[in-house]
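Of the protein chains in this complex, one is absent; all others appear in place.
When the chains are written out, they are named A and B in that same order, and each has its own residue count from 1.
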């Protein structure tokens, strides 16, 4: 808990009832079940790809004992994140090692004439990235576009 | 079905139990009900407008027999997608013909002094694009910002 949220709890310390009616953000984050998040990577800027993996790492570090279910879906101009020549190849490998699911869109690959051997090792594939992202939301995943 | 997922099914052809234990992404995508997706178009770059319609087409092509319910909402700098002089006017017309709902934000139009005759034919209108997008999510639509 940060110093700030500790201060928030101090303010609310007058009564549990009040706290229950107006949970602070930090408080609410502890109440619900494990998070499930689908990250959309569809921009062409490598800075966005790094930001996505920073986001993933920040989420993971909040829940050391209750790891959230995380999937990163790259499609469109974002597919470059998962090509063999990706500038953040080592970071993708690290994410995969921590159990993050990382998948590439086959529709995008076809459009760019990319084949599986052009891509990073150990990633997964989906026919249509957008469909995958939509389905995950339908299944209760939260959506983040970094 | 892509060549890759076909190969996956061939590999899995030995038994249903195996298939059930190792569902491919494409397989998982077929299990739930019809998709409903709201696409947000709020960026000013025409490349984003094209990407949005590519996304729509990819979703449609995955479900030839069970067409998903798709709505595209343009607001803010994205309103240009639906102006009469839109560089992708013909593609918007094609999307409308396939049953996609395409709507423009009237708040944005007012801010830019655009009237209905300035816009593409056959599109719809909503008072506030953001409210429309939020309501659709509340009703169970998945959200995609291309």
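Throughout what follows, a residue touches a chain if its C-beta (ideal position, glycine included) is under 8 Å from a C-beta of that chain, and two chains touch if they have at least 3 such contacts.
Note that this is a predicted model, so its numbers are computed, not measured.
Q: Tell me which residue among B:37, B:51, B:72 or B:126 touches the hidden chain in the full complex.
A: B:126
Q: To test your reading of the contact rule: which positions on subunit A touch the chain that is missing from view?
A: Per the touch rule, subunit A residues meeting the hidden chain are 1-2, 4-5, 18, 21-22, 25-26, 28-29, 32-33, 35, 37, 51, 54-55, 58-59, 61-62, 68, 140, 142-146.
Q: Which parts of subunit B face the unshown chain closely enough to count as touching?
A: 40, 42, 76-77, 107, 126-135, 137-139, 143, 145
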